[in-house]
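Here the complex is missing one protein chain, while the rest keep their positions.
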Amino acid sequence: MDLPWTLIWAVLALPLVGSIIQAVMGGRITRNGTDEAGKRLMGFLAVFFVAVPFVIAALLTLRLTNLSPADYPEPLEAFDWIALKSMRIPFELVIDPLSMTMTLIITGIGALIHLYATGYMAKEKDYARFFTYLNLFIAMMLILVLGNNLLMMFIGWEGVGLCSYLLIGFWYKDVANAKAANKAFIVNRIGDWGFCLGMFTLVAFLMANAGQAGIPADLRWFSYDVFLPNCVVLLQQNPGVATAIAIFFFIGAMGKSAQFPLYFWLPDAMAGPTPVSALIHAATMVTAGVFMLNRLHVLFELSPVAMAIVAGIGAFTALFAALIAFGQTDIKKVLAYSTVSQLGFMFIACGVGAFWVGIFHVITHAFFKALLFLGSGAVIASMNHEQDMRRYGNLGKYIKVTAFTMVIGWLAISGLPPLSGFFSKEAILGGALGNQVAVIGDVPVGVIAGWIALAVALLTAGYMTRLTFLTFFGTKEQWRLLPAHEDHHEAHHAEDNSHDHAVHGDHGEDVHGFFFSDKEMATRHAEHEHHHDLTPDHTPKEVYPSMWIPLVVLAVLSVAGGILLNNNHLLQHWLYPHGLTLIPHEAVDGHPKGWVGQYLLLMGIGAGVLGMVWGYFVYRNGLPKDEKDEDSWKPWRRSANAQFGYDSTIMDAGVTGGGMLANLAWWFDSKIVDGLVNGIAGFTGGLGRLFKASQSGYARSYALMMLFGGLAIVLYFVYVANSLGGKV
Amino acid sequence: MEGSNLLLPGYLSVGLFMFIVGVVGVIVRRNPIVIFMCIELMLNAVNLTFLTFARFRPSPALHDVADPQIYMSGQMMVVFVMAVAAAEVAVGLGIIMAIFRLRQNVDVDEMNLLRG
Partner (left out) sequence: MNTEMMFFGALAGMAMISAIGVVAFRDAIRSALCLVVNFFTLAFLYFTLNAELLGITQIVVYTGAIMVLFLFVIMLLKVSGPGSLQEKPEIKWFLGGLCGLGLFGAIASQIMFPFLKSENAPPVEGWGSPMNIGKALFTQYAWPFEMASILLLIGIVGSILLAKRRI
């Protein structure tokens, strides 16, 4: 059965409809979160409006796989969004392998996480609000990947940013969450700045040089199928412009995908509910940058320098985040840094020209990272919302399904064959070590990035082993050792970087003054409502089926996804070629020459195994003594915990520096700009006061003035007459 | 002929003098009726000037034509000025009456509101 392509609109519309239904009727049906049956209905609807698009998208993808690239459907236009004399931006969707792959991930993983969330959020009062945001997020993400022009991508780009903000700050009464949401939103704005600059530069350049490439007949300057071919013609002669545009877009990707200078919002984003962390901050939204690089790969391929920068930043981020992960004690924080690190891997892949590998890793990472996050959520739920790994231990005994699935996730991310992570990681390492594309001058940045990636693979296996053993294995059940009445305020929302710690520690001082006064901060803390005590006699219980079913599905995908997609280069041939690759396939075929190529497989597996073995020996008995409390930590772990000081430095610099800048601007505005404006007003007022006296209202004064005027005119005539020689 | 040459400036200076007196009177006096009289004074000064020029400088190009009909414009002007002045006096005095009825006072300096 061939579905009509236009059904793609339904894929886009259904989550939006779902969101509106949740927003409009959710509160009433769930009786503000008190009615269990209403919650069940709304939960079902939330999943339904994501699952149905998945089915449709899957059927459409099936139809697409049977076509040759030449037969792919034209972009589907709905209406003209912006119509100018020289430019037209329609609301249009594109159906091609890339957009459909992303659509499948978003709706598929999205549906599973929605299902999980119905269980995870079961006790939540604002049930419908949560699913309103979550459905809206799916709709926005679909606009991002399905839109056929840069501006539609930008709608989605901003829309997912908004949903991310709303969901991080979902429990907005806790000031730490609200601050994390603000941080994410503000840091993302920096990326959006780059995105906008890239977009404007690109289109301005194309339109200015339209003479060479030809003005598109339907004026859709922003549409991919129009400007990408034009870019090939124009930008090849202007490598400088190409590099600038590519780097601008990469700045956008840095913000959204949490790459090095702008990564620091993502760990804080873990303040949101765990399903959000899994869906938005691991599986889908943060991969938007990788998607964008794939979508605009022509731009990047035109500039080797930009490619090298992408690869270099990716490699550095991967290493940096992996090191930080060792210093974290919060289970979600470890996963967050792991996500940053894995995103770095994806950018390495894109940077060395193996764009399809980037998407491959997006897919496998979506499987196993969503699995790990959901698993961690299950652990947290079963441990009375305790997130500190140092209070876990031997949980495998109590929550068997969760433990089993998370072990699979651990093995997958560590790159053990034949799990999914292994294939994508091998492809990245092969592509990076074998490439000749990402080169600045004589420095083979791509190859260096490949070696760094190999080291990071080792580290990844190490910190994931640490997480797994601290949580599920070991001999001691650490929470049994807790004193009976301890305040876990801090542990609950574990703010692991130093400056946030200070803020959270003394409960009343908002160091950076984001938006609350001290007094408000104090009241907010008093309202702290998600506080449950973990007591020594607590017995962890397995979570609801609605929560572990997605875990099982994701575990199966984590195991099998890699083999299925890599079989006969399935994904590679599916995604590529799609028309415009400039880099020949041989350059990124993933088979480095010489000894590196021969031992690549061995090195990749070896790195993972080595990391796991190291982790096993360190953590096989549970929590080592020197990690127990922070006083006994080694200096390197302490500094890793504080993100090597990066976050606090940048926040201080940003906030203090920003404050100084704002003060300067304020001074300029109040003194000079206002002075100018007020000066003009004052001058006019003074003139008015001066002449007010003349407007006395006395008719005779006016007559006198008329007389003055008449006299002046007559005198002027006299002067003229005299200057003419006295002749009238 | 010396005397006839002095006549034209003489008539003009009488007209000018009356006009200036009228102007100064408008400014100096506060009684609206007197102000009105001063306006009449000015109108008459202008009438006198018109007649003077009509008599002594009717139309330089046509000095030797004897038909009086071509020299009428000055006198016509005076006729119309008189008509307008009559209408003006009637309306103006009516206004003064109306204001007096409203305010029981006819000081010009107190008529400084742009409403009744």
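Think of it as A and B in the order they're written, each chain with its own count starting at 1.
The rule is short, and it goes like this: a residue touches a chain if its C-beta (ideal position, glycine included) is under 8 Å from a C-beta of that chain, and two chains touch if they have at least 3 such contacts.
Quantities reported herein were computed from a predicted structural model and do not represent experimental measurements.
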* Check each of A:Trp667, A:Phe683 or A:Phe708 against the chain that is not shown and name the one that touches it. => A:Phe708
* To do: For the chain that got dropped from the picture, name the residues of subunit A it touches.
  => 700-701, 704, 707-708, 710-711, 714-715, 717-718, 721, 726-728
* **Where the missing chain touches subunit B, by residue** => 1, 3-14, 16-18, 20-25, 27-31, 33-34, 36-38, 40-41, 44, 47-48, 51-52, 54-58, 63, 66, 68-69, 71-72, 75-76, 78-80, 82-91, 93-98, 100-101, 106-107
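The rule we apply is simple: only the chains that are shown with their structure count from here on.
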* Whole-Å separation of chain centres (CA-atom averages), subunit A against subunit B -> 89
* To do: Going by the contact rule at the top, pick out the subunit A residues touching subunit B in the complex.
  => 696-700, 703-704, 707
* Spell out the part of subunit B that touches subunit A in their complex, as residue ranges. => 23, 26-27, 30, 35, 108-109, 111-113
